[in-house]
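With one protein chain removed, the remaining protein chains of the complex are shown where they sit.
Chain naming follows the written order as A, B and C, and within any one chain the residues start at number 1.
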Amino acid sequence: MPYGPHTPDDRAQMLAALGISTVDELFADIPRELRASPLNLPPPEPELELSARLSGLARRNRVDMASFLGAGAYRHYTPAVVDQLLLRGEWYTAYTPYQPEVSQGTLQSIYEYESLIAELTGLDVVSASHYDGAAATAEGALMTCRATRRERVLVSRAVHPDYRATIRTYLSVGGLVVDEIPLVADGPAAGTTDLAALQHMLADESEPVAGVVVANPNFLGLLEPMAEVGRLAHAVGALFVSVVEPVSLGVLLPPGGYGADIAAGEGQPLGIPLQYGGPYLGLLASTEALVRQIPGRLVGLTKDLDGRRAFVMTLRAREQDIRREKAASNICTNQALLALAASIYLAAIGPHGLRDVAALGAAHAAALEDALADAGAPRLHPGPYLNEFAIRVPDAAAVHRGLLDRDVLAGLVLAEAEPEDPSLADGLLVCATEVTTKDDIDRFASALRAELRKTDRIPAVPVAGGVAS
Amino acid sequence: MPYGPHTPDDRAQMLAALGISTVDELFADIPRELRASPLNLPPPEPELELSARLSGLARRNRVDMASFLGAGAYRHYTPAVVDQLLLRGEWYTAYTPYQPEVSQGTLQSIYEYESLIAELTGLDVVSASHYDGAAATAEGALMTCRATRRERVLVSRAVHPDYRATIRTYLSVGGLVVDEIPLVADGPAAGTTDLAALQHMLADESEPVAGVVVANPNFLGLLEPMAEVGRLAHAVGALFVSVVEPVSLGVLLPPGGYGADIAAGEGQPLGIPLQYGGPYLGLLASTEALVRQIPGRLVGLTKDLDGRRAFVMTLRAREQDIRREKAASNICTNQALLALAASIYLAAIGPHGLRDVAALGAAHAAALEDALADAGAPRLHPGPYLNEFAIRVPDAAAVHRGLLDRDVLAGLVLAEAEPEDPSLADGLLVCATEVTTKDDIDRFASALRAELRKTDRIPAVPVAGGVAS
Amino acid sequence: MSVTGPRLQPVLFERSKPGRGDGKVPHPPKDALDRVPSDQLRAAPPALPELNEPEVVRHYVNLSQLNHAVDTGFYPLGSCTMKFNPKLNEWAARLPGFAGLHPEAPDEIAQGTLQLLFELEAMLAEISGMRAVSLQPAAGAQGELTGILMIRAYHRSRGDVERTDVLVPDSAHGTNPATATMAGFRTVNVPSAPDGGVDVDAFRAALGPRTAAVMVTNPSTLGLFEPRIGELLSAVHEAGALAYMDGANLNAILGRFKPGEAGFDVMHFNVHKTFSTPHGGGGPGAGPVGVGETLLPFLPWPRVLRETDGSFRRERPGERPTSIGRLRSFVGNTGVLVRAYAYIRAHGTALAEVTNDAVLAANYLKQRLAADGSYDIPFGRPCKHEFVASSTSLRKETGVRTLDVAKRLIDFGFHPPTVYFPLTVDEAMLIEPTETESLETLDAFAAALIEIAAEARSSPEIVTGAPQTAPVRRLDEATAARQPDLRWRPMTGRQMPCPD
Partner (left out) sequence: MSVTGPRLQPVLFERSKPGRGDGKVPHPPKDALDRVPSDQLRAAPPALPELNEPEVVRHYVNLSQLNHAVDTGFYPLGSCTMKFNPKLNEWAARLPGFAGLHPEAPDEIAQGTLQLLFELEAMLAEISGMRAVSLQPAAGAQGELTGILMIRAYHRSRGDVERTDVLVPDSAHGTNPATATMAGFRTVNVPSAPDGGVDVDAFRAALGPRTAAVMVTNPSTLGLFEPRIGELLSAVHEAGALAYMDGANLNAILGRFKPGEAGFDVMHFNVHKTFSTPHGGGGPGAGPVGVGETLLPFLPWPRVLRETDGSFRRERPGERPTSIGRLRSFVGNTGVLVRAYAYIRAHGTALAEVTNDAVLAANYLKQRLAADGSYDIPFGRPCKHEFVASSTSLRKETGVRTLDVAKRLIDFGFHPPTVYFPLTVDEAMLIEPTETESLETLDAFAAALIEIAAEARSSPEIVTGAPQTAPVRRLDEATAARQPDLRWRPMTGRQMPCPD
């Protein structure tokens, strides 16, 4: 047994205490006809060999390309201190802090997480935590229905497609209705949520709207008129759910600053590795008024018998282990360790550091825009963005594949993510962050130039060249 | 300041308390004419960029070859638990446990280290610790002089050349004499310490010998007649210093088992990374009779005021901070963290695991011997070995270089390490350990075959082929 | 309020000082944000704390030491399977090839992870006797939701839209009824029989044409294998309903019972319990779902598929229109699954011994307590991986409650078991030792419980006043709930702009 402590003697001693001769007797209650067939698994593997197997698998992944892929998960620099603190067994081998007297470390860290995300979002109540950005957004949408006792939620088509799919899954079942708000097709606001359409949808009194869900920056990287969305939603008594990317909140107005009732989003950019999609961190925050609607763990400050300051899980009557079928959500295990990672990241990088991370991403993205335009791939939308944007590339999927062979991961093929939107058929969604280097950008631009040259893929209408900074 | 906490306000407050206006005033005692020229260093580098620089440098090293290089530092599998425990700040950001009340962690771990190495060596007193195997061996040689009040040490030529050089450096200065014991030139004992010569050297009554230093396995991988060496040394009142490789002690007789008074050696194989030569771990152990001669830290068991068991540094009157010029050695900072690593390694792998590691190395080495002989490179010496041995390859340096291009690190070119020994001119010193794979061995053998074919390097006398297991 | 004692720590914000902390990232050029409209920008950075790295380190190192964890001591938290977390697994998950892989990386550059996920699916299918497995759910509760949504989709696919009920035995985990509600079903609670198993008559009475599914936690939260499981499964299927097994307690039956073989239609795994991935102070986990033939078409997408050339790929959007869709973004909690994979491969066929040792340890501990008699052991028959003890008699005799016993265990250096759960047993303690605790530890824990009972009789105030050695004493939880203080700065108190 690789990790078990029991020697044959130990087992014999325990069996003797139980007055039985084999452990099989403890399984006599499993009906004979339902007993398992033998486990057809490989033999136990010693650590030496297993570690080689695991390294071998890891090496089969390629993570060394010049990458411009974002689309909901972002490469960032995580200070070395974050993982070294996280690797302390006292954190990751503990569980739900049911016994606060021996869990003050975890409890205080959660309280601090709530406080940090409250500062970042400008909202008061922060749940710690949800599975990921998509599930948190879906929970946020459910909250709007519970709070307003209405059954229809409007979601912008510029919310991440996985989030929209998740919202559909979570909401559809209870007979709740999810409608998508179209995007502006052209003009300066192309690619952002169509406010006129939204207003029209909100006006339908036969189906009153519980919540409006819009992302900023949106899936296409564009900045949305969030304050206006909030005003429109509130005008008809709907709640406003803002989907946020937390690093951007180092420089962008926070949801609390433009009237959002709920903020949801993916916490991965706050020091959490990409690791092929998870574990990530579902951010969910709300105004104080919604405190009894918010699902998930809440930790509050209190004191002990001797008056010492201490922290404890609170408002637990929303949770499944107490309320069972009447709980606000079935969530039980959450993403606490990732909330801790995000807290350590924020503590290590600080407010100015976070601003610098966001601003560097913007600066690198601007350089990227210029270089790609120069190489023949102009932006697809004209509006402002922070650090991610779509470019127009003829035969995008093929070019993307060609670039892979040149060690460039050229973002996301939009036609694969959003097959139903013809306006994105030629689009690649690319992003830059603080870790994007000038070398990476140069490599992308020159490889792209070569790929475009390969066939006669250069777009018919020549793009404005020479604007590279 | 990357790690400093002081804000401009803090500094102003401190200066005000001191009644001065700039920090320069605190340096007024440095004579003006001796003040430093400006520091001509690169600008401060943020962690993001520095981490990229460091990864870039690390990537310029090639550590992915099939490696058969040992020669005093060995590749082993270190269970993941070792480094994760070592990475706890409580260990590595503490120092010498001067205050035992708040250092019981370090103190107990050192006591345990002493106990573990005592079990491994069969000796009672273990110093924790010395810089590396070479320095520990030199300190062991010095001990023999102090203990016997004699001034001549005999060192086998089959002790690692770096160790011999270090012994020369440490001993030469005090007017102490170091003589080298030649090796047997041919026959079944070729490559081992020449006992007849040793006996002859010991017999010189005009220069009585303090200590005899022999390694097992020796530098060429061969097993030495240690018990016989000990008998010869003791017969003339000399002490016997055995240089050991600790993993081999999982299967080989311990120094205490064949009469050694002192064991010294390199602790690196016990879970310590190769890291281009250090920090390693100098092992030094002795009989109880030599306890007041042994240099370096000793921790003993005692109790506290309330009768609790506790650990404390002891017999400190041998150390420099107390005895200054009369100390047993100038050693101050030692290799405590590496001693801890070795302890965790031994605790994690256990006695049976250690035996398995040593035995697997032997089994792989036997397979390697057969494969290389088959490829045209037979052993250079006939005697028994554990997991390292020399092979005969014409034009060894060139073949070694050629194999590098085939991603094989074919051990050590003996002519470079021991240029003065003509019998090693055609030698490569190769080793196998538990991490050596069959693939590695196959790659080595077939690459060697190709290299030997390249020129007409195949030795004139055909070697016995077909004995591969 | 004061932060008293050298072990408690100020909060991050109290450690902050403007101007501290720098050196992590380069400063951006001045014009970095010039392309962003100013009405989108903050006037000032968020009011996060400013610290330097040494302060951050001390903060978290000292905080961490306030926790009891599996790495520091015995943690017999019933239902949670607090087994040892192998360090190899932490190492593996951090390999750059795994940790640095983007979730939208094209399949051709993600073959290592895809292969691992594919093999893990296959191994989980073998362990559970299920036909196929989805690795997408982020935790057990999400696995349950996935399973119930598949059941719903199955009934709908047959035009069977009248099934509104989900039967849940009262010994089921709380997530089961909560999931049923979340999925739009009505929960019908089914009582237990005196032996702790489901009351078959009550069960049959509740079962009917409106029953969509039954959710059985097996072994149950009482630590008992459901002895009439065959009967229940037949009844369910006869009624046209499907059977869900909450497999969070799979640690108790590895190699002994394969739910798929026995007839369950769907189940979830809790890899953070059975397969030793860390619980992380509350998470993360992963809750893969296994299905039999019936529910195969409805699995969430994307699944990981093997091509005929041996390469692996993710299912494409829309490739399998019967899918219930997604429960979250991307493929799943891959980093957790890497750890589970490592654990399963480390054991291989020896997984059966894991269960043997876990069940043996639980029964031994139960026997030690039963032999002493200070605590009630409501169910005499062999338990599986955990068992319920109760302080009902002790309380009658001494006034000392389970809560007090739990707190007193802290002074003995142990984490308390799960208390007042399951809800169906008075003064319950749910004790789960797991297979990675030594006999010495089991004996010491039993001795502590027995000594506490003796204290309860001789000097109950020691027990009711516990803990004394923890960093804090018992907390004022009532005030915390009445006047929630959920963030460092005063709440802004902004009101909801819409009717509640």
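Basically, contacts are C-beta pairs under 8 Å (C-beta built on N, C-alpha and C of every residue); 3 or more make two chains touch, one makes a residue touch a chain.
Just so we're clear, the structure is a prediction, and the values are computed from it rather than from any experiment.
S.K.: Just list which of the chains on display the missing one touches.
M.R.: A, B, C
S.K.: Going by the contact rule already stated, which one of A:31, A:46, A:394 or A:419 would touch the omitted chain in the full complex?
M.R.: A:46
S.K.: Which of these, B:238, B:368 or B:424, touches the one chain of the complex that we don't see?
M.R.: B:238
S.K.: Name, in rising order, the residues on chain C that touch the hidden chain in the full complex.
M.R.: 6, 17, 23, 52-55, 57-58, 61-62, 65, 70-73, 84, 86-87, 346, 412-413, 436-438, 469
S.K.: Extract the touching residues of chain A with respect to the undisplayed chain.
M.R.: Missing-chain contacts on chain A: residues 1-5, 7-10, 44, 46-49, 79-81, 84-85, 89-90.
Methods note: only the chains that are shown with their structure count from here on.
S.K.: Between chain A and chain B, tell me the centre distance in angstrom, where each centre is the average of that chain's C-alpha atoms.
M.R.: 48
S.K.: Residues touching two or more other chains, restricted to chain A: which are they?
M.R.: In chain A, the residues touching two or more other chains are 47, 51, 77, 79, 87-89, 434.
S.K.: In chain C, which residues are in touch with two or more of the other chains?
M.R.: Only 20, 22, 24-26, 53, 57, 61, 86, 88, 90-91 qualify.
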